[in-house]
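This is the structure I want to talk about, given as structure tokens.
Shown here: the complex without one of its protein chains, the others still in place.
For reference, chains read A and B in written order, and residue numbers begin at 1 within each chain.
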Amino acid sequence: MWRFLGTRLAMGALTIWITTILVTLLIHAVPGDPVQIMYAQSQGTTPEQIEEVRRSLGLDRPIPVQYAMFIERLLHGDLGNTIRGGQPVLDVIMQRLPNTLILACAAMFIAILIGVPIGFLAAYREGSVVDISLMVLAIAGISMPHFWLGLMLLFFFALELGWLPVSGSGPLNLILPALTLGLSNAAIFARLTRSSMIDVMSQDYVQTAFAKGLPKALVLRRHVLRAGLLPVVTMMGLQFAFMMGGTIVVENIFSWNGVGRMAVEAIFQRDYPIIQGFILTFSVVVVTVAIVIDALYAVLDPRIRRA
Amino acid sequence: MQTVTEPQTQRAPPGFWRRLVRSPSGLVGLSIVLLLVFCAAFADVLAPYSPTKMGAGGRFLPPGGKYLLGTDEFGRDMFSRILYGSRITLLIGAVAVGISLTVGMLVGMIAAFRRGWIEAILMRGTDVLFSFTETLIALSFVAVLGPSLQNAVIAVGVAGVPFYARTCYSAALVETSKPYFEASIAAGAGPARLVLTHLLPNVLPTMIVVATLGVSTAILAAAGLSFLGLGAQPPTSEWGYMLAGSRDYINRAPWLMTIPGLAIAVTVLGFNLLGDGLRTSLDPVERK
Partner (left out) sequence: MNALLSVRDLAVRIGTRPLVEGISFDLKAGEVLSVVGESGSGKSMTAKALMGLLPPAATATGRAEFDGADLLDADIAPPRGTGIGLIFQEPMTALTPVLTIGLQLTEALVSHEICDQKEARRRAAAMLDRVGIPQPEMRMRQFPHELSGGMRQRVVIAMMMLLGPRVLIADEPTTALDVTVQAQILDLLREIVAETGIGLILITHDMGVVAEMSDTVLVMKSGQAVEHGPVTRIFKSPEADYTRTLLDAVPRIDAATEQAETKQDVLLSVSDINKTFNGRGPHLFRRHGTRALDNVSLNVRMGETLALVGESGSGKTTLGRVIARLTEADSGKIQLNSLDLTACKGRRLRAARRQVQMIFQDPYASLDPRQTVGHTIAEPLIIHERLPRSERNERVRQLIEKVGLEADMARRYPHEFSGGQRQRIAIARAIAARPSLVIADEPTSALDVSVQARILDLLEEMKRGEELTMLFISHDLAVVRQIADRVAVMRHGKILELGSTTQIFAAPRHPYTRALIDVVPVPDPARKRGVRPALKGSYPAGPLVEASPGHWVAS
């Protein structure tokens, strides 16, 4: 197990390290002068001020030096200051990150809660009308753009019925965005669970369990479910990353004050320090969750736990 | 059946197209996709109005009557805009998947075929990019290149590369470890022969399925970027962008929201179904 987790940890560290390099290079990939572009929208910036910014960002130095500076600042928890407002980027992100994480986790919870039972039921009734209708529903769910689903939910539940608030950041406000993100991912979980369960049900060990005369419910609960959920668990890390990506759109629809909305605004305003900070934060979150899921998997699967 | 020295000769399975059309998802998917291609190809003939002509019959006309799907906030005909939008959508899907597929297959095949340190570097790199997630890669690209439809398509295409590379790599790895491939090596086949006559034809079916399903993902991703304002810019009749514009009139003219959304959903559904159908019909082994 430690070997397995060690490999995963090393991969995660490598990913984050490469992110820091890419983030440093990002600003140079911008066509034209990044500082000029950043300040193009604000008037009355003097050339002296621009030079000052260039120096403070280290853009007048060679790239390796810039990278070293970036890392040094990073180790001190300094991601630079925003172009608009001059606040520390880390503060701006940390203020909003919890909102995004809450949204993603809530969506994940909904997706699993709906998707896994549906997938299990479909697998149990493989080939039946129930199975076919559920799978038609699932493929429709996968095909539904979540930004559209979001708008529709917004339209019906907030505007037409007036049950839920349109936007904001309270607990009630969480329902619609989490549902938007959760429902489209529930479809993915349903399909995944179904194929995994069908695979397990055809295994010899399930037949052996039946041959022992165990009641069906026990075979399903103990043998099928435990073995069949393992592939679902492995996919959870990837799904979470997917959710994080989804938050960017959903936050914008429901004006949810998270890092995704912040990032899109920053792209419009060419606020590169925020964009850099966002990319780095995003990858740290995704990598951390992936490692946690891998650890969970390692604990659940004896073949890894005891290897 | 032919006379043979041993029994159990299997009957030749029905042809690929027959199998595709016989599977319900393949048939529905293929029909949707063909309909879309038809709409895109003949948009200028089919569209009753210009998609950009404003205010002719009035703004916010509901669907039905003279304007089949109503008009938008500038009085443009929604039906015509949707028709022209299919062109853009298919183009986005094709170009983005083209980028992902070409680069991804190149990386995957080289990694699987060359092995050793080339394999290690390529695949570790792919793993890192893969864990970045497609959304982040696409967003970073747009952040650097600036919002435009062209950049969004490139971003989505590039963002898909790690997935295609991984899939191609594992499919190729399976093939290279099969005895028929080794028999060919043992027969003295050179790299060109191994790749072109054995590896490519056997990896291609998998990649065709992946690419078909990938068109869905690419369309969704690009529409998402346009929805955020990071892709298509006015006055393009891009569905995601149209959807974004509908938000301000959601009470007054809900059809501005439902119609483009439905168009995207049906398109994506079509490619998803076609992909599922292809998966079963291209692979005779999975057919039971």
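As a convention for this text, a residue touches a chain if its C-beta (ideal position, glycine included) is under 8 Å from a C-beta of that chain, and two chains touch if they have at least 3 such contacts.
If you're wondering where the values come from, they're calculated on a predicted model, not measured in any experiment.
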### Message
Tell me which of B:A41, B:L68 or B:A183 is the one touching the absent chain.
### Response
B:A183
### Message
To test your reading of the contact rule: which positions on subunit B touch the chain that is missing from view?
### Response
2-13, 178-190, 193, 197-198, 201-202, 284
### Summary
subunit A residues touching the chain left out here are 3, 6-7, 10, 203-215, 218, 222-223, 226-227, 230, 300-303, 306-307
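Assume only the chains that are shown with their structure count from here on.
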### Message
Roughly how far is subunit A from subunit B, centre to centre by C-alpha average, rounded to an integer in Å?
### Response
22
### Query
Which subunit B residues qualify as touching subunit A in the complex?
25, 124, 127-128, 131-136, 139-140, 142-147, 216, 220, 223-224, 227-230, 240, 243, 246-247, 250-251, 254, 257-258, 260-261, 264-266, 268-269, 272-273, 276
### Task
Note which residues of subunit A are touching subunit B in the complex, please.
11-12, 14-15, 18-19, 22, 26, 29-31, 139-140, 142-145, 147-148, 151-152, 154-155, 159, 241-242, 244-246, 248-249, 252-253, 263-264, 266-268, 272, 275, 279, 282-283, 286-287, 290
